[in-house]
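My questions will all concern the structure given below.
Every protein chain of the complex appears in place save one, which is left out.
Up next is subunit A:
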Amino acid sequence: MSTTSSAFVRGSFIESRRPPRTSVGVIGWARANLFSSLPNSILTLVAAAFIVWALTPLVRFTIIDAVWSGEDRAVCAKATGACWAYVKAYLPQFIYGRYPIDQRWRVDIVYALLALALVPMLIPRAPLKRLNAAFLLFAYPLIAFVLLTGGHIGFRGGWLPAWIVAPSPLRFFAEYALVAMVLLLVVGLLARIAGHPVAGSGRAAGIVLGAIGLLLLVVAADFGLEPVETSNWGGLLVTLVVAVTGMVASLPLGVLLALGRRSSMPIIRLASVIFIEVWRGVPLITVLFMASVMLPLFLPDGVTFDKLLRALIGVALFNAAYMAETIRGGLQAIPRGQYEAGMAVGLGYWQRMRLIVLPQALRLVIPGIVGSFISLFKDTTLVSIIGLFDFLGQIQASANDAKWASPVTGVTGYVFAATVFWAFCFAMSRYAAYTERRLNRGRRR
């Protein structure tokens, strides 16, 4: 080791000095952003005063004056703040509705599975995305359905004469097999006429029909679960069932409708346009009323149709129409050259859509899709007008309970409902913003 000693090199470090107070830290920041000029300072003070004025009563109501524990209305009768004791007492009902208490573990499994499958799906770096998505889209709804309803649906079949097979699940599945075969023949014939490869179309149709058959078998099977009527479902359970089903169903349906509306086949285009415009022209409340009041009038006697299921179908189709228009906007933004490049390398229509057009189009309309999801989530509250108890409906119903009735019970319930809805919607919105930023990085044209 050699040491150099030069007179002009300092022997020791100078003690570092603190940065000037005025440019860093909280004060520096405030000076630069809030008090940079006189008008700015005035605005800052006015805004601060407004925030304090608006927030103080809220904080007083929800925290300072709130009642946190107690057994019944007595603790809240004189309260000037929120009655959280009531929310605490009713929380199980808000979450499960009137789902039988000894069966609530089934709902818990459904909630837990959703969280377990959704979280890795939302983390970009988590592995096995395809498997995860397949589970969420196909296996999970089936599992949730069987767990929540108990499964074991007693299919009886409809039109095969009773002297061949008595009404039974067997008759139903025999009928299904017949219908499936006829459909396969029709698909094969159509493919032949249109000049598509028959084997390919046949295989695709076979897979779809087989999957539907399998699905019907699973819901018909007896897993030994006690059946729970949907009229006993309520609270967050109904809200999530309606919202998740609406989202999961409306996205693929919307994609198909949007593609249909841009199809070169006039019949498909016309059908898509009519569907979209009819559903968009009707308010959701009307749809729900139609589903709950009118539909039974059209159905033959003896055919019952679960009320929740009707609402689900209504919500899904209604949102599919909106989704279709959102997605169509994205499709329109994809230049013709992309379609042509896909054709030129020999990709078929569905391959072009799946591999080239949709990934780009959907990415463009993420904000629109999330907007639709958020309004769908909030619109689930409308199902309460047809007598289903969603989260808000359940809270409203409980506020009238004599055991807890007090001047603040209702307000507390609404504050709680608003907070929960806000949390869900805000999470969706933030996640969408994050996704958008992530996808935009480095992929600009």
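To be clear about the criterion, a contact is a pair of C-beta atoms (placed from the backbone, for glycine too) under 8 Å apart; a residue touches a chain by one contact, two chains touch by 3 or more; residues count from 1.
Everything below uses one rule, namely that contacts and distances are computed from a predicted model.
Missing chain, UniProt name from the options "Sarcosine oxidase subunit gamma", "Aldehyde dehydrogenase iron-sulfur subunit", "Tryptophan synthase alpha chain" or "General L-amino acid transport system ATP-binding protein": "General L-amino acid transport system ATP-binding protein". Of the options A:71, A:226, A:277 or A:340, the residue whose C-beta touches the omitted chain is A:340.
Here the missing chain is touched by one residue of A:44, A:103, A:132 or A:360, and it is A:360. Across A:38, A:164 or A:194, the residue that sits in touch with the chain not pictured is A:194. Where subunit A meets the omitted chain, the residues involved are 194-197, 335, 337-338, 340-341, 343-348, 351, 355-356, 359-360, 363, 442-445.
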